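After the structure tokens below, expect a handful of questions from me.
Every protein chain except one is present and positioned as in the full complex.
Note that the chains are named A and B in the order they appear, and that numbering of residues resets to 1 at the start of each chain.
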Amino acid sequence: MTSPSARRVILAPLLIGLAAIGWLLVPLRPALAPSSRTIRIEAGNFEYFPSQLTVQRGDRVTLELVARDVVHGLHLDGYAVDITADPGQTARATFVADHAGTFTFRCSIPCGPLHPFMIGKLRVDPSDTLARAAGLALLAVLFGAWLARAKADIPATVGAAAP
Amino acid sequence: MTSYELTRSPFARAMLKSRWPQLAVQLGLLGGLGLVIASGLLGTPVGSRSFAIVMVWIVWWAALMLVAVPWLGRAWCSVCPLPLPGEWLQRGVIGGPPRRGSGSARGLRWPRRLRGMWVQNGAFLAVAILSLPVLTQPRWTGILLVGLIVAAVALGLIFERRAFCRYVCPVGGFIGLYSQVAPVEVRVRDAAVCAAHTSKTCYTGNESGYGCPWNVFPGSLQVNTYCGLCMECLRTCPHDNVAINLRPVGADLTQAGPRAMDEAFKAILLLGSGLAYTALLLGPWGRARAAAAAVGSGAWLLYALGFLTFVAAALPALLLAATRLGLWLSRIRLTPIAALRTLSPALIPLGLSVWIAFSLSFLLANLSYAGPVLSDPLNLGWNLLGTAGVGWAPLGQVLFPWLTIGILIAGLAWSSQRLGAIAEGLRGGPRLAWPMRVVSLMLTIGVLAVLAP
Partner (left out) sequence: MKPESGARLAVSLLALGLPLALVGGWRAARSSSVVTMHARMSEDGGWSTETLRVAAGEPLQLNLISDDVVHGFAIGHSDLTPIDLQPGQMVRTTLVFPQPGTYTFYCTRWCGPNHWRMRGEIEVTGPAVSADAPQPPLYQTLGIDLDAPHPAAVVPARRPSAARGADLGIDLPATLADLSSSLARSPAEAWLELRADPSTDGLSGDDVWDLVAWVWRSYATDASIEAGAALFAQNCAACHGESGAGDGVMAGSIDVASMGSGGTSAPLAPADFTDAARMLGASPALLQGKITRGGMGTGMPYWGPVLTEAQIWSLTDYLWTFQFEESR
């Protein structure tokens, strides 16, 4: 039989691991019914307005890209959307948001110095990635704490010398 | 896990002692640097088609952040082309062993008051508040690199050794501190041999090589921070007592005791600037970015003050407060500053994971620009490699959020473990670590909010 201290050593990481798996799998939010949406995104001065969008999984989304100053593009990760809009010519793309999660969209046409940082985010709900990641972060801190207890690698000293 | 000596193999030792492989790489990189400067000063002002911007801030930076620093320590410093012209003038020799009477340097010792990382910290912060135009406009990158070369030449002619690299280079402090994580090290095999060796030629130099250009005494090297992996000590030691070892990742972090003030501050500075860059460049705050780019304007001044206040005042104050709370909880008898200096190595995995996640984000998004700039480095319509027409396409974008989460979580876990291990080592309790753990958790969640979802 394993000794009590050995059991404790195995128990802590086991519990943390199970908590992590459970946390990743449990659905946190109910999904709403899908609908059809049209979202107008204006692009100008290296920003998208709005830059953070939220839709429901299954929604039929039409993005309208309106360029305000120069030619801008919009490339959406995770979906085959890559459109270019000149000022005066709204570009449109329609897709079905069938993957949940958070997807970055970026400008795909060089539009000046800050072009690489022209970024927006599309969240397809139910998406709890941030909550799950935060939970995992907490478990990571606990795991690190357990590791420190289980495996001391610094010889104990009394206090420390003055600078 | 103990270390394994790489230089046990005669072939490896010969390759590392020989000057020619190193010189070949250095010359290649020097040529690349020349092309980068030409592109920056003469090529297009469009960042995404500029050889200078893409090769330096995307390719080189990613290679540094993802491969060189975490895995090879200061290996970049051993082949970096920036100090080469200055070093050649200083030594009077290109790539070869010392010759009698050669060299044009004054050879002064670096002033005592300017020692340590403070000048480097300042240089790093100066580049940081100018980072947006430097990262996006080729002229700025070209001028910065020319400036660094001029500084390196001037310092090489006035001072001894690699004064620029050790005390001034803005990237050097960054590379040095994070190289503590790398599984590669230069150490002596047997300290007794060094004790018996009176002339200490590894530091003073002899006919086989130069005294340590990094102003380090190889015999007492315990951490990687200041060793530039230049291999001179391998060449000068008459007893072949210097070895290159493979060792467990993060071994230097387990050194006990408080770190020097400048190093501890550097660790906080790097963590803070990683957080600030992530928020500024990858967050939704377009106004802040525009302010950061408009150098010289009132908005930029506000941004610069905000940036400096955060990394040099607010974050240190927050960490100090967490340390005080930890001291009160654990009743360890240390001053808060001394305790923070002792805990500071735990910030290294956290800061490194933030920098890696941040770098990975724009690397994956923009690596496809490398094809066109390699084929047409001076924007004259060339197509050297046939890739001039390759379009932009971000890579790995579905994988990236998960990779980010993994990297940040791993860094946080490691940091938490270090905090606990350091606290355990200070008899008096692991409670010292908990407030810092909470702060680390909050900061990590902040980064996750910007980068992943």
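Throughout what follows, a contact is a pair of C-beta atoms (placed from the backbone, for glycine too) under 8 Å apart; a residue touches a chain by one contact, two chains touch by 3 or more.
Quantities reported herein were computed from a predicted structural model and do not represent experimental measurements.
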Chain not shown: contacting residue from A:70, A:93 or A:130: A:70
Residue touching the undisplayed chain, where the options are B:42, B:143 or B:261: B:42
Interface with the undisplayed chain - residues on chain A: 42, 44, 66-71, 86-90, 109-112
Those residues of chain B which, in the complete complex, touch the missing chain: 30, 34, 37-38, 41-42, 44-46, 48-50, 85, 88-89, 91-94, 99, 101-104, 153, 372, 376, 379-381, 388
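The working rule: only the chains that are shown with their structure count from here on.
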Euclidean distance of C-alpha centroids - chain A vs chain B, Å: 28
Sites on chain B touched by chain A in the complex: 46-49, 132-133, 136-137, 254, 256-258, 260-261, 281-282, 284, 286, 289-290, 293, 332-335, 337-339, 341-342, 362, 365-366, 392, 394, 397-398, 401, 405, 408-410, 412-428, 430, 433, 437, 440-441, 444-445, 448-449, 452-453
Residues of chain A defined as touching chain B within the complex: 45-47, 51-52, 75, 77-78, 101-104, 106, 108, 110, 113-117, 119-121, 123, 127, 129-130, 133-134, 136-138, 140-145, 147-149, 151-163
